[in-house]
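Report on the structure given below.
Only one protein chain is missing from this complex, and each of the others stays in its spot.
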Amino acid sequence: MTRITIRVEQAPFDFGAECARFAEGGADTGAVVTFCGIVRDDTGTLESMEIEHYPGMTERALTKIAEEAARRWSLSEVLILHRYGPLRPGERIMMVATASAHRAEAFASADFLMDYLKSRAPFWKKETTRAGSDWVAAKASDEAALARW
Amino acid sequence: MTRITIRVEQAPFDFGAECARFAEGGADTGAVVTFCGIVRDDTGTLESMEIEHYPGMTERALTKIAEEAARRWSLSEVLILHRYGPLRPGERIMMVATASAHRAEAFASADFLMDYLKSRAPFWKKETTRAGSDWVAAKASDEAALARW
Amino acid sequence: MKLDVLYFAWLRERIGCARETVETEAGTVMALVEELRAREERYALAFSDLSALRVAIDQDLRDFDAPLTDAREVAFFPPMTGG
Partner (left out) sequence: MKLDVLYFAWLRERIGCARETVETEAGTVMALVEELRAREERYALAFSDLSALRVAIDQDLRDFDAPLTDAREVAFFPPMTGG
């Protein structure tokens, strides 16, 4: 049985503390993979990013994605945590973590969670630079990535 | 330029603190992937695990593996940390972490580091149960995994 | 029937409203879209390119030809960009 935790929150989260807790898993946990997404500012012009989501559907979609991962791989634990609201460059946006007996399953499932979360969970990013605000466009490569699974 | 850190140590490490530090990366870091390997005890009979290594060659081999990852993917930072000496069930054995602008590169490179580390870095595990001690046998699947890259 | 209709991201901004209750007899999402388009210019513009939109019925992603039988909440939004 996989223990699934879904958190959708506005407040910052402590990536280190979440990773530490995850790596204290039970006797059957041999491999932990964690992913953290961070607000990038390649061009040095980003002032802030706003994340909008669909309360209710978000939790529902993330739970379905986590359950699908638990069906496909043998996992002892899955965590998906995603923030919403205003964020600044360098801030942590979200994380996923998976725990399994074996590394291949921990890696594949975390990678899967990210691909599905990108295109199937109702979050939208809006970037504000000095020039103004605009919604981030979805990438065709993100939709295409789902075909891997 | 990729910042590479290689650590081979006997003392326990703080997985959470290492992850937290990693996720504070620069303006070009949008994705962090971390992996932690933990001493498993599926059968409830494991008393301890001893990790032997080849001082000198270990650091050299891990550096080469990290440099190869930095050649193949666009990474801002790579960490490989591996313990040696006696360990108990549930203890953290090792970790890798990669930071990149994009998630696909962070995932692929961390997965690559683990596959190469398993079969190309000079570590050997010996397990002690109540029944006695024995060296862990290498798996054909670990050698086969290298063909993915 | 009464439906809660929700809009997100740039669709919400273009229509100028996040949520409204709609009285409709539309049998499918597509029929509902046609009714909305017929209302006002801002709806017609917002729904001009459906390939740039996604729809959820009662918080599950669906196609535009999905039936609205027993639906209570229909949401329209652009492709997601989380993670």
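Read from first to last, the chains carry the letters A, B and C; within each, the first residue is number 1.
Rule of thumb we're sticking to: a contact is a pair of C-beta atoms (placed from the backbone, for glycine too) under 8 Å apart; a residue touches a chain by one contact, two chains touch by 3 or more.
Since this is a predicted model, take the numbers as computed values, not measurements.
In the full complex, the chain left out of view touches B. The chain not shown here is touched by just one of B:6, B:33 or B:93, and that residue is B:93.
Within the complete assembly, B:56 is the residue of B:12, B:56 or B:86 that touches the hidden chain.
Residue positions on chain B in contact with the hidden chain: 37, 51-54, 56-57, 60-61, 82, 93-94, 114, 117-126, 135-138, 143, in rising order.
The rule we apply is simple: only the chains that are shown with their structure count from here on.
Ranked by distance of CA centroids from chain C, the top chain is B. Averaging Cα coordinates per chain places chain B and chain C 48 Å apart. The mean-CA centres of chain A and chain C are about 26 angstrom from one another, to the nearest whole unit. Here the spacing of chain A and chain B, counted between their Cα centres, is 22 Å.
The set of chain B residues that touch two or more partner chains comprises 103. Within chain C, contacts with two or more other chains are made by residues 83.
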